[in-house]
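Below is the structure I would like to discuss, written out as structure tokens.
One protein chain omitted, others in place.
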């Protein structure tokens, strides 16, 4: 199963979205007949596509619109929304900063303290639209903010950091008791991120309703370059989904696997489900919405780290509404719009009636296609030859 | 035979044209002595290279010229030719549209209805030149248009969509009865596209005379990016050809395997035959003909989809006649001209007397060569250093 | 040993120079103590690096200089040197042609007939400098020109075409009797090109003194793009060298394996020997000599083909003397100069005393290094950020 990278050191090959493709078989289904919905706790969500808790992507209005369209957006409670009363002004500063000083500016702006009263206020603002409200906090604040969040009316709590494990050693502080925190809350708690079978099992034992899968794959994340750490998402999702299936067999409890990061198109989203995901979380694809607060820029939650920033402010431009991106109609054909439609069409073409069946479709290892690029190059040469 | 992409998930590696090369052995044949002809139904076609049913590639005159040169071109009966009395004007609009609005324009132009009288008219126009006439329709129109097409004198009917299977589930409409449709027609019917052994067998059982192989590989197709779906053509062709051989052993009926899409050069075409194809269908290579109606642009049949366009209007420029492209002489050395000559020269160099032998030549997995690029880069550096 | 590219179709992976690297071990040798010489027939050649029979690379003066430096250059007797009394003028025309008409111009210029009297004259011109004279002809002219060439005083005859096999079928002409042609000549005959074990054995049986190995790898060759044919040179050399070793064991006769094409640097040349070559033939590296007649351009022998040109006129610029390229000193560090010095230094670092030992050094499969490129990109970004 492994490859030797040197004497006596056998390691696994891990695969990413660019390296696989889905293979249709002998059955197809009318896309209008497929069911892509997702259930977590008692909540049923029509479209299993979640906008990531990034300050450049999700603000109050964004979360409300996503909810009304049948999807879900997570508000980051550790960012500008809870540090500043008027986050729009701050976000504007980031968008206007020249590239070479953007990281330093972000580091500086995030030195402002998080304010308790803003946490509750933001949750209530989202709920005022009558949609499901999901918010995210960092592990070390989970015990403190969890009850505030629940009391304010949030429906889903996400506890998230770059790498999150139940077992954590520190001489300076006491380790987090995830089990205790989660059992004290009534709302479903999603925890992450992790990428291994064992870490997933540990996190499931704490009572988590969902697990975020993904370390180092995202577009706004430089974890792999800075720390050398990162597992491509197909392999990470397959492994963590295997832990989910084992846990379900053992306990009867079905915990959601949510692939988080690294998806650049509807095609990548389809591949995440085919790898075993119950839902996916994407950032950069939604950053291109006219309604996104980052105005075409987004950055990850490790960007503000004051000693070792590991996120990039990525410029993606804006070119569509949230609606176009989530449910279409698309006016671009590059896989960046009508993500829900793409998922259903893909499921139909692959003969998958629901997400459970989509998790079992055929995939092949296949190099990313570059045919188009080759042709375009030819064209340009021809064009040049004529001038 | 497979690779593990994660715990307990074993998948196959699939290969595309760029990854293989043909290996000459101990026998060569004078290219003038090789026979590359192809038989489907009672029709014998000298050159087994088919121009794809794309609106930017094939119109009436194009089909007539291809036929006279010994090849075959397919007219798309679901596009501008049957929606508009004067398609040239429409095609001109597409060619003149700026890149960022091209997809939306195409979506809009294809809202016009297909007209029955134009279907019959187009078939008769092609036949007036005394050549073999092949036309394509989408599955849901097969029962309706099939008889019209045959009555008008077409020689070959192609029923084609992105992924076509005999087994199809829908709550909104009744599934297509391919067997019935085909048995009611006297002309050979080619069905596709598919990429798997099982789906090919199913389609062969319906009485099809040929199967189109290829999902997601073409230059004007973004199926893989949008839906995550796509199987590289070498593997798809090998698999479907294996189904053909099994079906022939079982039934005595030889059904043609036609590799459709993803071929960018004469070299790719040769590889398709070496993978098991009886004929090939190419779009972009013919889009560069002076006679192509797209004036250097072409686009796929999923481009007009109103909710989820998955085709690109590709600009390839024009630089040769149909004759130069199909039978030469070539004045470019990049594999884009004299495709029939390239096939015969390749067969001679590989010691293959006919297509059956070409299907069994040696191939190796080999990375695409980039030597030329490396040298050119060196050159440019040298050049720059001197200025 | 193989990989499945589809159902029941198992093929080998073939490797090129970019994919391997040589691995030093526990012994090193002073480069001044290694012996890289090569013997063919009764001729001993100090430097086993041959300038290819390309019209843009080798003319009379070039061949004389190479010989005096201890190397060997081959004059093409099927090109401008034997078609035109004053080839310099013709070569100048090619060098001045704009890119888009170069292939057509070359096709046209090569329509001129080859003249018998020029064949003998060119051989005598080279010999007048007292160096070893090697010339090349195409197979179909071998019986006719062979005796002329020998009578004029040539030392080595090369019979060369894209793919050459002993077994060749044609209804229009009689197959070449290599055995008869070679036995009628007293000088050593080198035959090629081929890439397989069986074809090499066949050619060795004819009495050839050397075999040219390489189909489709060269910088001025588009065989792979046009015909789909090409085997990467590491695998081709290893296979043909295995045939040489078997033939030597069986007959006691040692036939040279000469890797021809695809080498872009001294490093690639070293890898060819490590793969089993006794000598190498390179074109583009010598095309950069101030003395090369192509003035910075070169093209392959299939470029002039009137129906299916498969060679490119490659522009490489000129930047060094033949002496600098062959034996140094180098003033560039990119592996394009002092090829003989690079070979000896590599042999020393790998602990190989002679070419026989060099053929057995350790190699590893390793991706081409791009570290430099990565750094340079960073630099440019930094630079841009500062402006």
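Some points to look at:
Order as written gives the chain letters A, B and C; numbering starts at 1 within each chain.
Note that contacts are C-beta pairs under 8 Å (C-beta built on N, C-alpha and C of every residue); 3 or more make two chains touch, one makes a residue touch a chain.
Note that the structure is predicted; figures quoted are calculated from it, not measured.
Here one chain is not drawn; of C:70, C:139 or C:341, the residue touching it is C:341. When the full complex is taken into account, the listed residue touching the unshown chain is A:16, out of A:16, A:146, A:188 or A:328. Taking the whole complex into account, chain A touches the unshown chain at residues 3-9, 11-16, 18-19, 103-104, 107, 162-173, 194-196, 198-199, 202, 215-219, 222, 224-232, 235, 262, 264, 284, 288, 303, 306-312, 314-317, 319, 334, 336. Where chain C meets the missing chain, the touching residues are 1, 12-15, 17, 20-30, 32-33, 197, 234-239, 242, 265-271, 274-275, 328-335, 338, 341-342, 345-346, 349-351, 353, 362-367, 369-372, 374-376, 378-379, 382-383, 386.
In this text, only the chains that are shown with their structure count from here on.
For the touching copies chain A and chain B, the fraction of interface residue numbers used by both falls below half; the interface is of the different-residue type. When the CA atoms of chain B are superposed on chain C, the rotation angle comes to 90 degrees, reported as a multiple of 5.
Distance from the chain A centre to the chain B centre is 38 Å, each centre being the mean of its Cα atoms.
Across the assembly, chain C contributes no residue in contact with two or more other chains.
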